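One chain of protein is taken out of this complex; the other chains stay put.
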Amino acid sequence: MVKLVIDGQQVEVEEGLSVLEAAKKIGIEIPTLCYHKALTPYGACRVCTVEIIRKEWSRLSAACTYPVQQGIEVKTNSEKVRKARKLILELLLARCSTVKPIQDLAKKMGVEKIRFPQEDKKCILCGLCVRVCEEVVGASAIGFANRGVERKPTAPFEIQSDACIGCGACAMVCPTGVIKIEDIEDKRKIDRWHTELERAKCKMCGRYFFPQATIDYLKKKGAEKVKNLLELCPDCRRDALIDKLNQVKYESNLVTTT
Amino acid sequence: MNPRVLEKVDRVIDKYNKDRGMLIGILQDIQQECQYLPKEALLRLEDRLRVPLPRIYAVATFYKAFSLRPRGKHLIQVCLGTACHVRGAPRILEEVGRKLSIKAGETTEDFNFTLETVNCLGACALGPLMVVDGKYFGKMTPGKVEKILKGYRNE
Partner (left out) sequence: MGKIKTLKQLEDFQDSLVKKRDPNKLCITVCGGTGCRAYAWEELIRAFEAEIEKQGLKEKIDIRITGCHGFCERGPLVVTHPQRIFYQQVRASDVAEIISETLLNNKVVERLLYIDPVKNEKAIHEDEVNFYRKQQRLIFGNNGKIDPTDITDYIALGGYTGLGKVLTSMSPEQVIEEIIRSGLRGRGGGGFPTGRKWLYCRQAKGDTKYVICNADEGDPGAYMDRSLLEGNPHSVLEGMIIGAYAIGAGEGYVYVRNEYPLAVKHIKIAIEQAEGYGFLGENILDSGFSFSVKINRGGGAFVCGESTALMVSLEGRVGEPRAKHIHTVESGLWERPTNLNNVETWANVPLIIAKGAEWYSKIGTKESKGTKIFSLVGKINNTGLVEVPMGITLREIIYDIGGGIPGGKKFKAVQTGGPSGGCIPESMLDLPVDFEELTKVGSMMGSGGMIVMDEDTCMVDVAKYFLSFLQDESCGKCTSCREGIKQMLQILTRITQGKGKEGDIELLEELSEVVRDTSLCALGQTAPNPVLTTIRYFRNEYEAHIKDKKCPAKVCRDLITYTIDEEKCTGCMRCLKECPQQAIVGERKKPHRILQEKCIKCGICYESCRFDAVKVE
């Protein structure tokens, strides 16, 4: 166990936790953009910057990647920290001036005006889409290309990736909402990755739902046991599950009553 | 898929024993053989090295040594290292760009020249420096540019 102080409060947590996680445990919420509890911490957005004081020196660091250390003192909202966060948000807002979540967060950090030329980009390069596709889904259909100011997440060669299963996890984790999933009749379109996939037809009601590729992928990953359920749309699946549960309840009632 | 390209790529992969850690070295050899990185080469690497394509593509677009587009016959590199900069390198770059009607990083339409900038070749005593196909031209002035280019134009 590691003992440290966060915003004046004593905390004791397991080794291996980050300062961000430790703060959460005592109810201190540090703002983040590129952090997601299901993914390895990345340290790209720098919004979770906090002040770490260790022995005589004090420095700013990203809370999501800083491991808890014995005896450190963390300040999550000192003047130095607020000043840094404000400028970082101002920089992000200058880049993505029309993205509402960024506008809101910037306002919260005290940004009143943007002193830099404004652009209308929609991506903040948080990397959540790339990471969820690689770490949770395991498809690795998209990745970062180029470097520096040209850096961007993309499918290789800017064409539809063979590995994309159309699950939509990338859209779900995207903080700006720039990744859009469009389900139109028998097709699912993800324009940002130049992708168009066939949707599967529900075996029960005949409506289109997931991309066939998602179902194939899940089957490959060992979802054989629930194969039947996979081929049903969410509504029919729910009905089938309720039927099954009722069946189980009926059978167990039989057991108890006899 | 171009069979000749695939042959070259397979040879390189075998030379490096399919070692994923040597991806950059592998790409460098392919770049040298093919003058650029053809798309088929990256697809073949994905297949044989078992590395997801986005990762290979990330490496191919991150490092300056690689080009996904075919390069010109002659490679012109203008050094923009600090010593050369202080001795007037930006003007050399401009003059070359003007004479060839291309910008740094581009290739002429007839695929004769590719113009690139380099950040210090370590021959600072000769600055400003321009290298064409590995041949060093030192103590450059904008006035010397055309004469040198002429030697490579008519080929």
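Lettered A and B in written order, each chain numbered from 1.
Everything that follows uses one rule, which is that a contact is a pair of C-beta atoms (placed from the backbone, for glycine too) under 8 Å apart; a residue touches a chain by one contact, two chains touch by 3 or more.
The shown structure was predicted, so the numbers you read here are calculated from the model rather than taken from an experiment.
Across A:I6, A:I88 or A:L197, the single residue that touches the chain missing here is A:I88.
Per the touch definition above, the residue from B:R20, B:R69, B:K103 or B:K150 contacting the chain not shown is B:R20. For the chain left out of this panel, the touching residue among A:A44, A:C129, A:I142 or A:L232 is A:A44. Within the set A:G8, A:G27, A:P117 or A:G206, the residue that contacts the chain not displayed is A:P117. The chain omitted from view is touched by exactly one of B:R11, B:R48, B:R69 or B:R98, namely B:R98. Within chain A, the residues in touch with the undisplayed chain are 43-47, 49, 59-62, 65-67, 80, 83-84, 87-88, 91-92, 94-95, 115-117, 124-125, 127, 144, 146-151. Against the chain not shown here, chain B presents residues 20-25, 27-28, 51, 55, 58-59, 62-66, 80-83, 85-88, 91, 94-95, 98, 118-127, 129, 136, 138, 141-143.
As a convention for this text, only the chains that are shown with their structure count from here on.
Centre-to-centre spacing of chain A and chain B amounts to 37 Å, using the average Cα coordinate of each chain.
Of all residues in chain B, only 39, 42, 52-58, 61-62 touch chain A in the complex they form.
By the touch criterion given at the top, residues 130, 134, 140-147, 155-157, 161-163 of chain A touch chain B in their complex.
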